[in-house]
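One structure is given here, and the rest of the page talks about it.
Omission of a single protein chain aside, the complex is shown with its protein chains in their original locations.
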Amino acid sequence: MTAMQIIFLITAIVSLFAAFRVVTTPNMVHAALWLIVTLFGVAILYALLSASFLAVAQVVVYIGAIAILMMFVVMLTRREMRDRGPQTGRQWPWAALISLLTFGGLAWMLEAVGLPNAPAGAVPESSIADLGRALVSPNGFVIPFEVASVLLLAALIGAVYIAWTRRNA
Amino acid sequence: MIPLNWYLMLAAALFALGLFGVLSRKNAVAILMGVELMLNAVNVNLLAFWRYRAPTEPTGTVFAVIVFAVAAAEVAVGLALFIAVYRRFNSVVADDIDLLKW
Partner (left out) sequence: MGILSQPVGVIAAWLRGLFLGWGLSEGLTTVLLYLIGALVVATVAQVWVIFLIWFERKIIGRFQSRLGPNRVGPYGLLQPFADVIKIITKEVIIPDGADRPVYLLGPIIMDAGVLAIWAVLPLIPMMGMDLNVAALYTIAVGAFATLGILMSGWASNNKFALVSAFRTVAQMVSYEVPTVLSLLIPVLLAGTMSLEGIVKAQHVWFVVLAPLAFLIYLVSSIAEIGRTPFDLLEAESEIVAGFHIEYSGMVFAIFYVGDFLHAYTIGVLSAVLFLGGWRGPGAEAFPLLGFVYLWIKAFAVYFVVVWARGTLPRVRIDQMMNFSWKFLTPLALILLVVAVVVDQFVGGWGVWGRALGHLAANVVVGWLTLLYLNHYDKVRASRRRMVAQPGQYPVARPPVVETSTEAAS
């Protein structure tokens, strides 16, 4: 049991517990806060995988923007949800069953397939620069990158249009 | 070292929890949170495979970056929709939003 393994196990337990609370807690703001804990745990996992750029990007994008916006919307729409009693629908036993089956199937599959125990070599020093070049190189991923940019632009325009308050409507 | 299996198991558990959230929750924002959990599980998988299989290729990280972009776009539109729906119905409960047109 090395120090890395201990860090991994602590992170895993905390993020899984937090994820469990995200889907079970009746208080929606608490759910958003637990979601932040989970996302932070995932960022630590990225750091353990030596993907430092993605670990920091995870904190910027997910915690700095996505989770905070979710809390914002939860607060804006909170009046209704406070008096509604249980937060899960009638179908929750079926949902639990399907989730358990999914996890069981995945775990069984992972056990059946032989997987490496150690990483294949070290991450090159220039991995962040490589990522940047790959995103804009014509031989790399320039088309997915541009499509993602267009998607973001479309989302931006769509979000503004949908949430627009029509003054005289 | 940490076996690859641990990461994948964790990602599977995270995915299953997210799936449970999506299927069982009534509040639409909570459903979106479940989707986020599932996307994160996918990203953990992508990066774990990148690290253990091909750390010299940028492919895995590129995929993760694009998942980030998709997640951000989805949340922006989704939350805008919920705000618009909340203005109309005074509710963000997924069961209440059952009209195709209003």
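For clarity, chains are labelled A and B in written order, and residue numbers in each chain start from 1.
We adopt the following convention: contacts are C-beta pairs under 8 Å (C-beta built on N, C-alpha and C of every residue); 3 or more make two chains touch, one makes a residue touch a chain.
A quick note: this is a predicted structure, and the numbers were derived from the prediction, not measured.
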| item | value |
| --- | --- |
| Touch partners, limited to displayed chains, of the chain removed from view | A |
| Option from A:V29, A:A96, A:L110 or A:A163 whose C-beta touches the chain left out | A:V29 |
| From A:L69, A:A107 or A:A163, residue that would touch the chain that is not displayed | A:L69 |
| Of A:I44, A:A57, A:L135 or A:A148, the one touching the omitted chain in the full complex | A:A57 |
| Absent-chain interface as seen on chain A, which is shown | 3, 29-30, 33, 36, 52-53, 56-57, 59-60, 63-65, 67-69, 71-72, 75-76, 128 |
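Following the convention adopted for this analysis, only the chains that are shown with their structure count from here on.
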| item | value |
| --- | --- |
| In the complex, chain A residues that touch chain B | 2, 4-5, 8, 12, 15-16, 19-20, 22-23, 28, 31-32, 35, 38-39, 42, 45-46, 48-51, 53-54, 57-58, 61-62, 65-66, 69-70, 72-74, 76-77, 79-81, 84, 86-89, 91-92, 94-96, 98-100, 102-103, 106-107, 110-111, 115-124, 127, 130-131, 133-135, 140-141, 144-145, 148-149, 151-152, 154-156, 158-160, 162-163, 165 |
| Of all residues in chain B, those that touch chain A in their complex | 1-10, 12-21, 23-27, 29-30, 32-34, 36-37, 40, 43-44, 47-48, 50-56, 58-59, 61-62, 64-66, 68-77, 79-84, 86-87, 90-93, 95 |
